[in-house]
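Every protein chain but one is kept in place in this view of the complex.
Chain lettering (A, B and C) follows the sequence in which the chains are written, and residue indices restart at 1 in each chain.
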Amino acid sequence: MAEDHRTLTESAADLANRLQDLSERAADLAVQTSDVISQSSAHAQPFIITGLTVFVLACFVGYHVVWRVTPALHSPLMGITNAISSVIVVGAIIALWPASGGFSLMAFLAVVLASVNIFGGFIITRRMLHMFKKKA
Amino acid sequence: MAEDHRTLTESAADLANRLQDLSERAADLAVQTSDVISQSSAHAQPFIITGLTVFVLACFVGYHVVWRVTPALHSPLMGITNAISSVIVVGAIIALWPASGGFSLMAFLAVVLASVNIFGGFIITRRMLHMFKKKA
Amino acid sequence: MENFAALTYLAAGVLFILALRGLSHPETARQGLTFGMVGMGLAIATTLLLPQVTAYVPIVLAIAIGGGIGAFIANKIDMTALPQLMAGFHSLVGLAAVFVAGAAFNDPEAFNIGTKGDIHLASLIEMSLGLAIGAVTFTGSIIAWGKLQGRISGKPVTFGGQHQLNAFLGVIMLLMIILLCVTGSAVVFWAIALLALALGVLMIIPIGGADMPVIVSMLNSYSGWAAAGIGFTLHNNLLIITGALVGSSGAILSYIMCKGMNRSFLNVILGGFGGEQASASAADMGDRQAKIGAAEDAAWIMKNASKVIIVPGYGMAVAQAQHALREMADILKHEGVDVKYAIHPVAGRMPGHMNVLLAEANVPYDEVFEMEDINREFAQADVAYVIGANDITNPAAKSDSSSPIYGMPVLDVGKAKTVLFVKRSMGSGYAGVDNPLFFEDGTMMLLGDAKKMTEDIIKAMES
Partner (left out) sequence: MENFAALTYLAAGVLFILALRGLSHPETARQGLTFGMVGMGLAIATTLLLPQVTAYVPIVLAIAIGGGIGAFIANKIDMTALPQLMAGFHSLVGLAAVFVAGAAFNDPEAFNIGTKGDIHLASLIEMSLGLAIGAVTFTGSIIAWGKLQGRISGKPVTFGGQHQLNAFLGVIMLLMIILLCVTGSAVVFWAIALLALALGVLMIIPIGGADMPVIVSMLNSYSGWAAAGIGFTLHNNLLIITGALVGSSGAILSYIMCKGMNRSFLNVILGGFGGEQASASAADMGDRQAKIGAAEDAAWIMKNASKVIIVPGYGMAVAQAQHALREMADILKHEGVDVKYAIHPVAGRMPGHMNVLLAEANVPYDEVFEMEDINREFAQADVAYVIGANDITNPAAKSDSSSPIYGMPVLDVGKAKTVLFVKRSMGSGYAGVDNPLFFEDGTMMLLGDAKKMTEDIIKAMES
């Protein structure tokens, strides 16, 4: 019995040791986790920052490019910008029937409407541009 | 003694239970960790991608902005670009005496050289620009 | 895949930039258009290849339906209806943005922006802004379409306290967006949508029909900023780049139009300008007498001229007189007369309107000149043939500081030896201002429909 007792006590102590071990490992893991996260966040800025950088630069590009458009082609410009602004169709396509939810009617309608614009905008612009001719 | 025995056995069982609990939590933590990491990597593209986006847009901006510079000011343009290209000083400052290593002579020299350029470039440009005057 | 998609999206963005760059000259414009179409194709193809996109059938169906409708409309529409068409298309972009915001709100997991009922704060803000701007664009563009199409009276609808009401509704909307951020409630979300739809109507009805082009451009600009906002929500640089391009484009075109009319943007937005044309204003002219001519007189004068400058305006678009005009110019050129076209920046009802109509009638673009490039040549011209234009030739803009169009740059048609005005009456143009040029010695009025009158002149020339 005394032996039994000893064994049990020992094994209890053993368990306690293992427990401590484990808790240390858990602590380690936690540290590593936070390390990984902080490191990856140090490397990868939140999207709002890079997005803002891209946005500001794109505004500069837009400003310069649009001012270069010859006034005679301002109507085609409206046509093209109308078409490309429908690039939000990209968002609608993702939402149409995602794995997480079922069929989304709203997304479907958004894709339809954006497609009207994309095709309509490009085709009317092409019609306009095909009319501009040089002196023969 | 029997009671003792029981208590010990019970506490051993208890410990075992707790251990299981803990290991479950650890597993949980691991899952969460990988979740966090994968999520943050899904959200944050690797820098090479955003960097490339920024680079391409900045090239467009540079192209348009530089072509707008009046030829009369091409020398000041060289002066300013000379000064701002020394913005790599930013990298040298970080490396000068970081927590990880000791004093870096190379970084020190880089800061000195870049500073020569920054001050020299801006001052010579200012001297040039101050000479350009309109008809009185 | 993620990274590959990011790269192809970047390529699509670059192609869009090149598309707009192409428009800097008619020679490169068609190539630019091709860039734009390839870019759009790339963007859609990339999205279809994303792992989370699997429902190809409904997607292709939706694109086919929408594309079919779009192609049909764009192929059938008359070039003279361009301003309305643009307004109509914009309303669709606005509605699409509303639907995208709604879909994202209903199923945030699809976009990685949180879970249903617990959407990230930043995404909620961006989403509600996108929703509001989209809804305003939708109803606002419909009103603009109606006014341009003539379905709704072009007269400004004004009532007391209108601006106060709009401002009040704007504040309510802001409060509701804050409420949405706090509660995340679907009811609040759709209430914002309804309010924004109403605001779109209320904001546009006080603005006169002829100011609609500025409004259409403004709404275009808004839809660009909204797309950029959605880009932030979806972490998609392509939407951000495109949004910034479209946003700048709309803003710059509005600015150019306001400058061409010498009015501030605020003045346009506050509304109350223009509307039904004062058709009886000729009576106000007292006993001043205008010289009324016939087609035969005009034909004789022009055949004997050595230089004729043609000034088209909104009336040419209404009468669809561009083909007859080109024919007349051909006859004159055949007779050895030097013929040029002068385009005012705000002639017609949208930027570049006249250029497109003349191009439709096969007028070569190198015979068509911007105001700054040709204004000095009127002094050497024998005839200025003003067809359906009015305000853009009004010298009161230069001389009469009390005129509502004072300060607007105008074409110096009065400097030509003879000015021929083709219009249906002695009435005023869109600004509602009388044109003193009608009563000058060198002026001859050719009263009648622009197309009919031009055809009569052609007949007289040929006989």
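Here is the rule we use: a contact is a pair of C-beta atoms (placed from the backbone, for glycine too) under 8 Å apart; a residue touches a chain by one contact, two chains touch by 3 or more.
If you're wondering where the values come from, they're calculated on a predicted model, not measured in any experiment.
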Displayed partners of the chain not shown (whole complex): A, B
Contact footprint on chain A, counting only the chain that is left out: 39, 41-43, 45-46, 49-50, 52-53, 56-57, 60
Positions on chain B contacted by the hidden chain, ascending: 47-48, 50-51, 54-55, 58-59, 61-63, 65-101, 103-104, 106-136
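As a convention for this text, only the chains that are shown with their structure count from here on.
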Topology of the chain contact graph, where touching chains are joined (line, ring, star, complete, other): complete
Distance-maximising chain from chain B - centres being C-alpha averages: C
Whole-Å gap between the CA centroids of chain A and chain C: 33
Length of the line joining the C-alpha centres of chain A and chain B, rounded to whole Å: 20
Where chain B and chain C are represented by their mean Cα positions, the distance between them in whole Å: 44
Residue numbers of chain A (touch at least two other chains): 47, 50, 54, 58, 61, 65, 68
Residues within chain C bordering two or more other chains: 13, 17, 235, 237, 241
